[in-house]
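Omission of a single protein chain aside, the complex is shown with its protein chains in their original locations.
Our next item is chain A:
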Amino acid sequence: MKKMLMATTAAALLATNAFAAGHAKEVKLGILIGFTGPIESLTGPMAAGAELAMKEVTDSGMLLDGATVTPIRADTGCIDNGLSTSNGERLIAEGVNGLIGGDCSGVTGAILQNVAIPNGMVMISPSATSPGLTTVEDNGLFFRTAPSDAREGEVMAEVLMDRGVKSIALTYTNNDYGKGLADAIESNFKAAGGEVTIVAAHEDGKADYSAEMGALASAGGDILVVAGYLDQGGLGIINAALDTGAFDTFGLPGGMIGDSLPANVGAPLDGSYGQIAGSGGEGIEKLTAMAGDAFDATSPYTPESYDAAALFMLAMQAAGSMDPAEYAGKILDVANAPGEKIYPGELAKALELIKAGTDIDYVGASAVELIGPGESAGTYRLIEVKDGKNETIGFK
């Protein structure tokens, strides 16, 4: 009798525990991006985008039978490997189930090597674009909703050719991102028959850029392509070029696209052009409508951030687990065809379909299509500066 009683109590306890676990289950997603540093003007909307997706899923109550999703923000400083690694460790200690981040390519590599791989944690970066990350040894833990700069190099070369540019001078910010992008632009533009007169590095945050400008101007070229950061040396280079009259028109890759550049440079920037990862169409329109006035959904890498968060949660649902080792393999499945197309705002429907065993093809806000080792195939928004504003003139 006594034994029987104990057995029933134990069973009841177990049952309550299981019941409670089903309801109180909490998925934590770390948002590890540069809230300070060279792209601090972009990260606010990025984090808001990711959190929007989490709120949508929590509200639906569909994930893993009613789990809530909690975001935890942490800073990378964009260029500070020490800071990013220690903040990554902190997130692991707080028990996150996935890492959205990093943002800039250098710190993303550092977080991957020092935090994600040793701890078996999955990372989806919304904005790291260095080609080096394509071939990095990642144990199947690293994905990105941003395309590689190798692709941006192709797009930029096409844009230049379409506009009849014959020769370019090229300067890049001296880090993983700048070097990778500059290499991609140079090789693609040369392959298309263009001439690259000089490739010169510049350091961010330096006192004076006249030396760089002297070399760039002497080499000459139809336009100056600046593969840098808009809040940093890229701005200094453009100002120096305009001051000396060396170049009037600039090619602006992703790191140079943002509202602060036309605002800081003013009228002389009109007519410069470039491109940034991003897509038009249904996905982004839906996200913009959902974001309302809360944040700017068209801000660079914000759609990618929403998608990164969504992919985590969909993969968890598909694996029926929030353990990185189990859901990592499902990310490519939910992101790619075949299956029913899923747009922003339809995450509840997607979770339901997955539960019912139907395949989905997550399109999301940035037309997600993961290729190779798990990176976005890449659609680019073409930008031209008109009347002191970045105007979207097409997609490629």
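The rule is simple: contacts are C-beta pairs under 8 Å (C-beta built on N, C-alpha and C of every residue); 3 or more make two chains touch, one makes a residue touch a chain; residues count from 1.
As a working rule, contacts and distances are computed from a predicted model.
**Q** Name the omitted chain as UniProt records it, choosing among "Protein-export membrane protein SecF", "YCII-related domain-containing protein", "ATP phosphoribosyltransferase" or "Branched-chain amino acid ABC transporter permease".
**A** The chain we cannot see is, by its UniProt record, "Branched-chain amino acid ABC transporter permease".
**Q** Please identify which residue in A:Asn114, A:Asn174, A:Thr298 or A:Ser321 touches the non-displayed chain.
**A** Touching the chain that is not displayed is residue A:Asn174.
**Q** One chain is left out of this view; which of A:Ala110, A:Ala246 or A:Leu269 touches it in the full complex?
**A** Residue touching the chain left out of view: A:Ala246.
**Q** Among A:Val27, A:Leu63, A:Ala110 or A:Met213, exactly one should touch the missing chain; which is it?
**A** Touches the omitted chain: A:Met213.
**Q** Applying the definition given at the start, please give the residues of chain A touching the unseen chain.
**A** 36, 174, 198, 200-203, 205-208, 210-215, 217-220, 231, 235-236, 239-240, 243-246, 264
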